[in-house]
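Report on one structure; see the data block that follows.
Only one protein chain is missing from this complex, and each of the others stays in its spot.
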Amino acid sequence: MENKFKSPLCGIIPPLVTPLKDNETLDIESLERLIEHLIAGGVHGLFILGTTGEEQSLSYRVRKQMIEETCRINQGRLPVLACITDTSIIESINLANIAADCGASGVVSAPPYYFATGQPELAQFYEELVPQLPLPVFLYNMPSHVKVSFAPSTIHRIAQNQQVVGFKDSSANAVYFQSVMHTMKDRPDFAMLVGPEEITGECVLLGGHGGINGGANMFPELYVGMYNAAKAGNLPEVLRLQQYIMQISSSIYTVGQHGSSYLKGLKCALSILGVINDDFVASPFYKFHAPEREKIRQALERLPIENGKLIL
Amino acid sequence: MENKFKSPLCGIIPPLVTPLKDNETLDIESLERLIEHLIAGGVHGLFILGTTGEEQSLSYRVRKQMIEETCRINQGRLPVLACITDTSIIESINLANIAADCGASGVVSAPPYYFATGQPELAQFYEELVPQLPLPVFLYNMPSHVKVSFAPSTIHRIAQNQQVVGFKDSSANAVYFQSVMHTMKDRPDFAMLVGPEEITGECVLLGGHGGINGGANMFPELYVGMYNAAKAGNLPEVLRLQQYIMQISSSIYTVGQHGSSYLKGLKCALSILGVINDDFVASPFYKFHAPEREKIRQALERLPIENGKLIL
Amino acid sequence: MENKFKSPLCGIIPPLVTPLKDNETLDIESLERLIEHLIAGGVHGLFILGTTGEEQSLSYRVRKQMIEETCRINQGRLPVLACITDTSIIESINLANIAADCGASGVVSAPPYYFATGQPELAQFYEELVPQLPLPVFLYNMPSHVKVSFAPSTIHRIAQNQQVVGFKDSSANAVYFQSVMHTMKDRPDFAMLVGPEEITGECVLLGGHGGINGGANMFPELYVGMYNAAKAGNLPEVLRLQQYIMQISSSIYTVGQHGSSYLKGLKCALSILGVINDDFVASPFYKFHAPEREKIRQALERLPIENGKLIL
Partner (left out) sequence: MENKFKSPLCGIIPPLVTPLKDNETLDIESLERLIEHLIAGGVHGLFILGTTGEEQSLSYRVRKQMIEETCRINQGRLPVLACITDTSIIESINLANIAADCGASGVVSAPPYYFATGQPELAQFYEELVPQLPLPVFLYNMPSHVKVSFAPSTIHRIAQNQQVVGFKDSSANAVYFQSVMHTMKDRPDFAMLVGPEEITGECVLLGGHGGINGGANMFPELYVGMYNAAKAGNLPEVLRLQQYIMQISSSIYTVGQHGSSYLKGLKCALSILGVINDDFVASPFYKFHAPEREKIRQALERLPIENGKLIL
């Protein structure tokens, strides 16, 4: 199969939020605005239906629609990666086929997340799954949600199949990220991408290829700027931009309780910024009420925003 | 909505394994044999698509088929409970509607298992879901797979809606089970059912209503016997039958490593006993190889089985 | 070495709270009153320096004093078990020697709780420790605090040494308790004791030997009554007493947040009941303030107490 992107995939590939009107209705107008906002912001790819995209909370009809609409709006301007994480191998393959039909460039897969697998079972699962997928594959490590972490040696085993072209790590464990990088050092084409935006700078400084950073939905320039600064080894700029990234992380993502603060805060901020119309969050979560929304508004006001853009 | 069973639902309601030929193909002949085996064994209901039934590993097409075929074969002889656990509320409702259309008696729901919810979010989720379901609802506690446990007060809050008619607990935490029983003592119609067969005896002795016990796929008479003995307060019989139950638990379910030993061992034993044709286990798991199968065979030989039945 | 109790040890062996004036000062007067209260209540042994006794929070000087004073006050009336759980094998042996010198009947040991050991390391540790101890040994399973659970096969291996005479399980996992019982069925002298009082009834009904129940500090008669009823197979009495046990569990132990609610609530109730003078809880915990104390008082008022005794 053809690789529609230069390997390894590099840069900032935002995990798009899925703009919704309700549990069943994709807000296409907002999706169009979001994608144009991201492309204008200089991002290097579009990653849809990840954790930030609430894949698991959406019906399959909406998942399919999200793939179709994203590819339609994108018109081939950027590589599109579609997350196909599922507990059912059949449904994973179905989603991957839809993605290929729509012109996506790759698929992303976290381990099955109901049954926790042992490492040999995990390797065997991917050895069965990958050859049935029509696109390049990125593995996705998300142990807090999935309960299982890829052992570095398991990644190495799965990636014997050259169709496996990269890895996204959302564990926040930087020792682990370094261990996977070290294990995969014989594969210079293998993309090492990090989820949490708070550590994209350091991961890229140490040789990582980029970030799948949720905050880029709001301020793509900031995270693209961080990627460029880190890639260029411009440490003063890395430190300067890191302050904004941490200010956002510690204010926008920490309102409310529970693990859902990040997602609710991000969608709420996007709706205040006018990027999406409504901050509806799919069940089992619920968007913020007025008091939390007010806190998000205040957090945004403390940022140097003009015309919806962060003035760096 | 009408309750097709006397409340509270009592007895042994086995969580049926899903007989498969491969990841996409239900083995209907084996399903017919299994259901007749269970009904002949005196069980009080059929619970399909639970953890033992590998719901999450199956495609939606096979889930739908499993509901349809079970209801067709059952012909109304026993209450059928269909598990509708999903990460997407829309897909949960879809499955429940299929179950109602096919004549199932109730649905069973564990919390969404990708995002971990806080207790208020969990209560709110069920307050949104339950009214959209066409059948009586059993809540299902499965923290090892779902990451979230229902707080007793959350169950009490959700069960303000009388459509919620029971609870299945697979936590193995007997203090927790007692706490839920105590919290729900104002609802004598609320069924308290326990997952692990190793503690069905003690839970029923203390006032629980029955067990959703995987071992009943193999030897329904044993678990029905335990239920009857415990309900009658026949302690010597409880202790006698408990020995068999523990022998099975400690031999059939502990071959191999990883959390999948139970499922692989159960399906392997069922195939040796001739109840199902093949012990195919859906991805991400894989059936036992010859050495493990031999251990299961030996474990079965140490049990007093004649013509596929345990001679109690 | 001589066994000062008939094997297996049976009945209710309360885990004594440690009455304190401050972090460094044992309240000996309260300890005397507590022990007389327990002996009058019919308990079958005294278990000191367990989790309820705050062993780990106490200085070694106070631990030593607690052993000495308990043995002095007890005057040989009941078997005394001293907990010697430590992260240092040397300090464990030191405590055991003190216990033997003071006339204790046995020692209790949970695994080292800083480094988490694998099962072979755990077995090897006890094979090294036990022969250096001067008294019969009970193993103590407390995974929530210790991070490690004894595999049933590890218990069986350790108990090849006949000096190991019993097991206390505080996991609340009743499947696990049954598994250990089944694994140890070739050792009829091996005491199977359960920590959580909410399940003493069912554990004894199923063949367990008794409970190490914190609530017995307050109401020894209740838990002794439960033990006797369960041992006699008197199910109606078990169910009647279980109501009181659950009422206490759900009211006294659930005030406040965090895992410390049980300990704070128990000591607070004991001070209101006049069994101990002050409910000082050692660092890192702190006794309840007035509002929580008032809730405990109200919870006690809802119980049928006369002259400090529960009227059963």
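For clarity, chains are labelled A, B and C in written order, and residue numbers in each chain start from 1.
In this text, contacts are C-beta pairs under 8 Å (C-beta built on N, C-alpha and C of every residue); 3 or more make two chains touch, one makes a residue touch a chain.
Because the structure is predicted, anything quoted here is derived from the model rather than measured.
Just so you know, the chain we are not showing touches A, C across the whole complex.
Note that of A:Gly45, A:Pro79, A:Pro136 or A:Pro196, the residue touching the chain absent from this view is A:Pro196.
In the complete assembly, the contact with the undisplayed chain comes from A:Gly207, out of A:Pro120, A:Gly207 or A:Gly274. By the touch rule set out above, subunit A reaches the unshown chain at residues 172-176, 178-179, 181-183, 196, 198-199, 201-203, 205-207, 233, 235, 238-239, 242, 246-247, 249-250.
Contact between subunit C and the absent chain runs through residues 23-24, 51, 56-62, 87-91, 94, 111-118, 121-122, 124-125, 128-129, 144-145, 147, 257-260, 282-286.
Following the convention adopted for this analysis, only the chains that are shown with their structure count from here on.
Spacing of subunit B relative to subunit C, judged by their CA centroids, is 35 angstrom.
Annotation: 49 Å between the Cα-based centres of subunit A and subunit C.
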